[in-house]
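This is the structure I want to talk about, given as structure tokens.
The complex appears here minus one protein chain, its other protein chains still in place.
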Amino acid sequence: MTTVDNQPVLRVVDLSLDYLTRQGPVQAVQSVSFELGRGQSLGLVGESGCGKTSIANCLMRLLPDNGQLTAGQVVLEGQDLLLLSDEEMRHFRWRRMAMVFQAAMNALDPVYRVGQQIVEAIEAHGVEETVADARERSARLFRMVGLDPQLMDRYPHEFSGGMRQRAVIAMALACDPAVIIADEPTTALDVIVQDRILRELKAVQQELRMGMIYISHDIGVVAEVTDRIGVMYAGRLVELGDTADVFRAPMHPYTAALMSSFPSISGEKHELETLPGEPPNLANPPAGCPFHPRCAYATEECRQEFPPQAQRGSQWAACWHPMDGADVVMDMQDKLDIIG
Amino acid sequence: MTGYLVRRAGQMALTLFLIVTLTFFLVQAQPGDYATFYALNPDIPAEVREQIKASFGLDKPLWQQYLVHMKNTFTGNFGVSFGHFPRPVMEVIGERLPRTVVLFLSATAVSFYVGFFLGKAIAWRRGGVLEYAATISGATLFTAFTPAFALMMIWIFAFKLGWLPIGKFLDPLIWRGAEVSANHIFSYMLLTAGAFVVFAFLALLATRKIGRFGTGRVPVLLIGLGAVAIPIAWAFTGVGYLALDILRHMILPIATLTLISFAGTMLLTRNSMLETMREDYVMAARAKGLPEKVVRDRHAARNALLPVITSLVYSLIFAIDGSVIIEGVFSWPGTGLTLLEAVRSEDLPLVMGAMVFIGLFSLLAHVIVDVLYVYLDPRIRYH
Amino acid sequence: MIERPPNQPPTAGEGSSLFGDVPEIDLSRGRVDLALVRLRLAWRTLRDGWSIFVESRIGLLSLAIIGVFALMAFSHPLLMATVWTPDVYDPVTGYAFDQFDHPASPTWRHPLGTDSLGRDILSQLLFSARSEFILGITAALVTVGIATTVGAVAAYYGGLVDSLLMRLADLIIALPGISLLIVLSALFSLNLFYLALIIGVLGGFGGTAIILKSQALSIRVKPYIEAARAAGGGHFHVIFVHIIPNLLPLSLLYMMFTVTGAIFAEAVLSFLGLLDIRMSWGIMIHTANVGGYLLGGTEYWWLIVPAGASITLLCSAFYLVGRALDEVVNPRLRRHDG
Partner (left out) sequence: MSGPAGGDALVTVDGLTKRFPIAAGMFRKPTSFIHAVDDVSFRLGSGESLGLVGESGCGKTTVGKLLVKLQEPTEGSITYRFPAPSTGGHLAGSVDAANIKGRQLRVFRRQVQMIFQDPYESMNPRRAVYDTIAEPLLVQGIGDVQDRLDRVSEILNLVGLTPAGAFLFRRPHELSGGQRQRVAIARALVIGPSFVVADEPTSMLDVSSRTGIMSLMQELADRLGIAYLYITHDLAVARYMCHRIAVMYLGKIVEMAETEELLRNPLHPYTRALLSAVPSPDPMRRRDPPDILGDLSLPVDPPPRCRFYERCPMATDRCAADVHPPSEEKAPGHWVACYEA
């Protein structure tokens, strides 16, 4: 595990986001707070529509017209991004915080050469003086992510899915950002390619000592690349802790359910649990804990009031009835490594 | 790429062949006999009539006439015009085609530029006053009754304000003592314009090779310089005032044609922009911290351009039709006016000739658009 | 571990809270009237589409303009049957005996004055409105009928059928329509019906077919087409139950554009005096032009403005309704708020 500086590079405090829709405001993100240390990686997991990508968009301040930040701070290296003007924010973006997009195919502009799109970012932030220097830098980045620099003069459609994803990672590294946000970067890829990309991403992140926020619905992937993990449900962060702790002993029933519904190829074949019901409509969320309609442990207070944080070491969960170690779903002792 | 062009040229030849066939049989199908039109024309002497009959095979059966007609068309022999006797159709059209091309090309270029510029602006700031104003005025002009609108333009700018000539190609009073013909001056004007376009293109190309950031203004400067130099050069030739007269006659028809056709491009660009603005690469461009103008122009608008270019074919056809009407109203002696006159005077050889050339013209426009698209979309360019 | 019977399905209650009013059928009350349910569903679709359409104020305004013209078209026969006597007010053969000089400026009896032949302009205007609707709607129905079928068939079968139909379409769009119509009307005598038919056929096999075919192609590759085939559905079933219904919204859109094109073409040809039609807005301007009143500017405004404005208004109204429909049909044009 990486050593982590004391001073967090990114601090998110009480972040809340609404989308204004015909049905009224939808609370996509509600009071989310977390910290990210230098060189640390934080995973955000949850099902689609739980607000993971909205958080990424809030951090980059790339919200659609109807998105409205209602509260919170995003403090990057001591500067609250939400207080900056649009023009000031523009200089912060990519220079200090970059993003690896979900669909690499679509994140590259089809009409420009891939190298050109990296050079463009370098130009916009004045990281290099001349085109030649910028190209030199892009070539270095290409090598770093395992791409042949000769491919810089190709167009995105000439790349395979894995190559495109690598190019997008290279692009994110163009200005030496302090934090990169990876939003489901391997979702559309096959497992073997995914494995390589993950390894490269992880290696680069550790080599450059960047903070990384890794967003995914696949807890297997998150378990492999992150130091800490945050579980999201219905726009809320419901559990946060060191990855190993959360997997060994989840505190929130939702985290436990998520893990026990995850099929695994290794170890004994455990019974898959089905989480009943559907995630709530965020335009009209249930009172109290948003998970209570689907939770087996729900009591009256769960229905009434949003739960406080229950702490256990560096791990916490927003739950009235946090689970203790005995409830561990995945017993690590059972897991025989059948491959290695 | 070359394979594509060859294929496209083949298709074009086939389409042209079909257009010629179509006009031939339409003329045959109309009530009345083609041969008797020649026979009844009092302008044509009897021996010439016989000669024409023989060269067009008018006394032979229909299918042989068709073959002769095909051969004649593709060797450039469209026969003799009734109305302009004894000038051959080819000569009449050869004189008038460049005038149509100029009218059409300049109007198309200006309206495309204006339409694209406005379209991307109203999409980028959606829901503003500009959008309502541009949409309503654009759509009204686009669907306006062209002849009435053209007459209104003449009434305002030529009659009431007296700024511009009423119509036609030139003012005979100015040209009375001139030693050069209008066609001569006009062809030199065309040459100048062509040279300027080449120069502008080279200027763009050259600055792209410099390889330093922030050289975007250099080509603009160069092109501006060229634009100033040209009138000065013409002033020294001594016939500049004649060229100016032709130019003055061009302004109103071009402006009218531009006004009625820019909205097509504008509204298309708007929709296309609204779609590309949702694309991830536009979001990515923003995330990269590029200035808004760069995001809009280099990413959103550049991609929005592609479907607009595809639909440019329709706008071009619209503009060709528009120029036929505009030429009619402004008495601008181009192919469109020729067609109208020929139709009115039942000058059938000229009708066929003009129709074939208008068809050829729109086919060429079609092919140019296709090539442009291939050039602009790397996904197709490299396949 | 969560104590919960496995496999508990999502319940309807939770699902429906997401989407508001969903028609719920009480199966316990015996027979369900399917036709009634379908009517309700169709009504709901219409209502949803309408609520998006009305967001475009321009579209709504244009629809109102079309409504006014429709009223005008209906009012002519009514007026002729009640207050207008044919010998004075007939749009073609009438003559305003109450005036000495023609064209006469507007009076109470002739609110828009008379033309140079002494005919009432308002009567001509109202009469023409009806012809324009007949022309526009006939042409649009022909175009869309042909184009939808051609598009669906070409996209579904592909191969040779597709190649032939699309080459034909290429040929037609390469021909400038107005120029072709000018030639046609010079060679043959065209009346309103033939004109509508020609415009309809040219549009139907031409540009509209290409657009509908590319849309049909995107439908054809959808998995639900394969699902229908896997269910045992034949070609006819797939084309008529899956492809064409999904094409209809776009067809409706192109109907609007065809109406615009047809009215415009008619007006131009009439203005050039090339059509065999009793009366139309284009003929009204043609009459004024022949009499040399056009460059008289504002002096004889009633000869030009009512007809010219009608052509422009109705054309742009249909065009703008089409554009507003585009926002209903094409979800990618909608704003981010749904």
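Letters A, B and C mark the chains as written, and numbering starts fresh at 1 in each.
Following the convention adopted for this analysis, a contact is a pair of C-beta atoms (placed from the backbone, for glycine too) under 8 Å apart; a residue touches a chain by one contact, two chains touch by 3 or more.
The structure presented is a predicted model; accordingly, all values stated were derived computationally and were not measured.
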### Message
So there's a chain missing from this view; which of the remaining chains does it actually touch?
### Response
A, C
### Contact residue for the chain not shown (choose from A:126, A:220 or A:308)
A:220
### Message
Going by the contact rule already stated, which one of A:266, A:284 or A:311 would touch the omitted chain in the full complex?
### Response
A:266
### Summary
Contact with the hidden chain, among C:106, C:145, C:233 or C:273, goes to C:233
### Query
Contacts of chain C with the missing chain: which residues?
6-7, 9-12, 15-16, 18-19, 22-27, 31-32, 34, 37, 40-41, 163, 222-224, 226-234, 237, 242, 245-246
### Positions on chain A where the hidden chain makes contact
47-48, 160, 162, 190-196, 198-199, 217-221, 223-224, 243-244, 247, 257-259, 261-267, 269, 272-275, 278, 330, 332, 335, 337-340
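Just so it is clear, only the chains that are shown with their structure count from here on.
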### Query
What pair of chains is linked by the most C-beta contacts?
B-C
### Task
Sort the other chains by how far their Cα centres are from that of chain C and give me the top one.
A
### Query
So what's the Cα centroid distance for chain B and chain C, whole Å?
29
### Message
Distance between chain A and chain B based on Cα centroids, please, to the nearest Å.
### Response
54
### Query
Where the CA atoms of chain A average out and where those of chain C average out, how many Å apart are those spots?
50
### Task
Would you please write down the residue numbers of chain A that are in contact with two or more other chains?
none
### Residues of chain B engaged with two or more neighbouring chains
none
### Query
Touching chain B in the complex: which residues of chain C?
57-58, 167, 170-171, 173-180, 182-184, 186-188, 207, 260, 264, 267-268, 271-272, 274, 281-282, 285, 294-295, 297, 304, 308, 311-312, 315-316, 319-320, 323, 326, 330, 332-333, 335
### Task
Show which residues of chain A lie in contact with chain B when the two form their complex.
60, 62, 90-95, 98-99, 101-103, 106-111, 120-121, 123-125, 129-132, 134, 155, 157-158, 171
## Note on the structure
Interface with chain A, chain B side, in the complex: residues 211-213, 279-281, 283-291, 294, 298-299, 302-303, 306, 376-379, 382
